[in-house]
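Every protein chain except one is present and positioned as in the full complex.
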Amino acid sequence: MATAKKYRLAQIVERFGGEVIGNPQTPVSQVAALEHARAQHISFLSHGKYRRQLAGTQAGAVILGKADSQLTQLPRIICDNPYLYFAKVSSLFNPPQVAVPGVHRTAVVERGALVPDSASVGAGAYIGRRVKLGKGVAIGAACCIGDGVEIGAASTLDARVTVYAGCRLGRRVVVHSGAVIGADGFGIAMEDGNWLKIPQIGGVSIGDDVEIGANTCIDRGTLEDTVIEDGVKLDNLIQIGHNVHVGAHTAIAGCTGIAGSTRIGKYCMIGGAANIVGHLDIADRVIIHAAAVVTKSIRKAGAYGGHPAEDSRSWAQHTAKVRNLDSLLERLRAIEQRLSTQEKKI
Amino acid sequence: MATAKKYRLAQIVERFGGEVIGNPQTPVSQVAALEHARAQHISFLSHGKYRRQLAGTQAGAVILGKADSQLTQLPRIICDNPYLYFAKVSSLFNPPQVAVPGVHRTAVVERGALVPDSASVGAGAYIGRRVKLGKGVAIGAACCIGDGVEIGAASTLDARVTVYAGCRLGRRVVVHSGAVIGADGFGIAMEDGNWLKIPQIGGVSIGDDVEIGANTCIDRGTLEDTVIEDGVKLDNLIQIGHNVHVGAHTAIAGCTGIAGSTRIGKYCMIGGAANIVGHLDIADRVIIHAAAVVTKSIRKAGAYGGHPAEDSRSWAQHTAKVRNLDSLLERLRAIEQRLSTQEKKI
Partner (left out) sequence: MATAKKYRLAQIVERFGGEVIGNPQTPVSQVAALEHARAQHISFLSHGKYRRQLAGTQAGAVILGKADSQLTQLPRIICDNPYLYFAKVSSLFNPPQVAVPGVHRTAVVERGALVPDSASVGAGAYIGRRVKLGKGVAIGAACCIGDGVEIGAASTLDARVTVYAGCRLGRRVVVHSGAVIGADGFGIAMEDGNWLKIPQIGGVSIGDDVEIGANTCIDRGTLEDTVIEDGVKLDNLIQIGHNVHVGAHTAIAGCTGIAGSTRIGKYCMIGGAANIVGHLDIADRVIIHAAAVVTKSIRKAGAYGGHPAEDSRSWAQHTAKVRNLDSLLERLRAIEQRLSTQEKKI
């Protein structure tokens, strides 16, 4: 996936800021990890534990934080946030691949669908009636796009994505393979020993710049839309229940489940395999640790973890205390001993 | 997805029972939530916390429980269970969409497959040899149905479902996109440093009126069938291991995993992201809380939670006690203090 295009360090700092130490004409054409980099690569140091690798790297240049600027003699770019800077440089060398426009001969486009010339529809993809694709939308092979779906400009659906009828995706949305958007929510009501299915007549509304991971599911709403706001990033194998609302720029790691009707705030960061039960409110800028089980609403920004979840500090203390129950029992036994001794004396 | 068909309140109570207060000729044509409803909508109140929304609703009519019958002046239907009643009314306005019969020109139907005229096979679907589809079965786009599969009348498979060879589905089964039915169970045996694969020669047997969520997996059995009885409802991203038996009318929420050879009773309700280890027996009418980790058989109806799971009441008490260990330590310190004081006195 490497491109042959070269940039000189001077050109890179012109784009992204920072300062060059060493030869600003040093050419680089790709990013690489410190231990595997060669002369044509630019690498980076974002964590102290990789300093030893910096010493031995064969990279042509490196990206460093200010405090680390003298750790090497290599040509280098000094900046505030080497990880972020690396991300930008990597994006420069590895721009998203643009699909070739056109509808594959084996794709099926139903009547009334709007597929602009700039869009791409892959082999075996199915585009339902009245679907509207924006400019430059790329629909991967074997995707199934239901009737009336709208997908904003420059969005990309990788192979084998399902979008059910009536769902709406914003611009520059990226959906990875196997994701399912808009299946019925889990709405059932018990009557005389049988579950009655509750029609799920809402849809799914997804904002701009959202990324949705492989095999992730976002259910349609019961009456209104399930909503994923702008800039939300969802990893793989996530379950978003019906009527859930995920606030802008929240990032959720893989295997997490969010049950129906829960509202997640903006700029939250939710660890992998977390579980958030239904009908809760989670405030903005809440951090939820991996595998936390959230059973109550969280009204205050901060970090939370455990099963059931509590604030991270309490969780750490409670865990430590449980693991220290031995010493507590020891103290108890000592007290009982002393007490017996005393009782005999009196 | 709204239909234009109107019903008057009088017609609705004629079908579903209950009593009209206000004008029985009030026409409604769709359901909606209290806060978004307009004149053409009928809404409902199933939980006290939405009473304020009832006061402000612009719905044309509402469905209320007996105790709430005087909370509004709107035309209203009074019934025992407003949520269930709403489910029925919603089903009336939103009947399941019936696929147009016929085999899409891009679908592949192998020889010996039985596809009745009333069935529908979507674009790019694959129907293996000797498959038997019942009347009115709808197979979505890009589904892959293995050799010898049988699917009962009026069942619906949404787009991109896999059913492996030899599995059997009952009548009126609904399977959502991405589900995989009948992949090999995880059967391996170690020999001299290598895992030997154990053939999985059982199938999957699914009863009538079962619903299977998006990207859910049900493995085939090792020797006999994995069994999902009538009326079971499975949410998204659930893993059902080989040889598992799920009793009739049990409902399982998303992200739950049930390991091999476990038997789940009838009418159980299993929360999201629960994990039930293999070779257990779970009684009828057991409720398992979200994210519970069940490591032992459960012989008695009731509610269970925690990691490892115990009965809900014990779990709540143990959690509370752990969180109260501070005060316990405080008491311990106080005792030690008093004891030292005493020891000095004597």
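Order of writing sets the labels: A and B. Residues in every chain begin at 1.
As a convention for this text, contacts are C-beta pairs under 8 Å (C-beta built on N, C-alpha and C of every residue); 3 or more make two chains touch, one makes a residue touch a chain.
Keep in mind the model is a prediction, meaning the values are calculated, not measured.
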| item | value |
| --- | --- |
| Option from A:Glu150, A:Asp184 or A:Asp209 whose C-beta touches the chain left out | A:Asp209 |
| Selected from A:Ile21, A:Ala153, A:Leu196 or A:Ala290 as touching the chain missing from the view | A:Ala290 |
| Residues belonging to chain B that touch the chain removed from view | 106, 108, 124, 126, 142, 144, 146, 160, 162, 164-166, 178, 180, 183-184, 186-191, 193-199, 201, 215, 217, 219, 223-224, 237, 239, 241, 255, 257, 259, 273, 275, 277, 293, 295, 307-308, 310, 314, 318, 321-322, 328, 331-332, 335, 338-339, 342, 345-346 |
| On chain A, residues whose C-beta touches the chain left out of the figure | 1-2, 30-33, 36, 81, 83-84, 86-88, 90-91, 93-94, 96, 104, 106, 122-124, 140-142, 158-160, 174, 176-178, 209, 211, 213-215, 231, 233, 235-237, 249, 251, 253-255, 267, 271-273, 290-291, 306-307, 319, 322-323, 325-326, 328-329, 332, 335-336, 339, 342-343, 346 |
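By our rule, only the chains that are shown with their structure count from here on.
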| item | value |
| --- | --- |
| Intercentroid distance (Cα basis), chain B paired with chain A, Å | 26 |
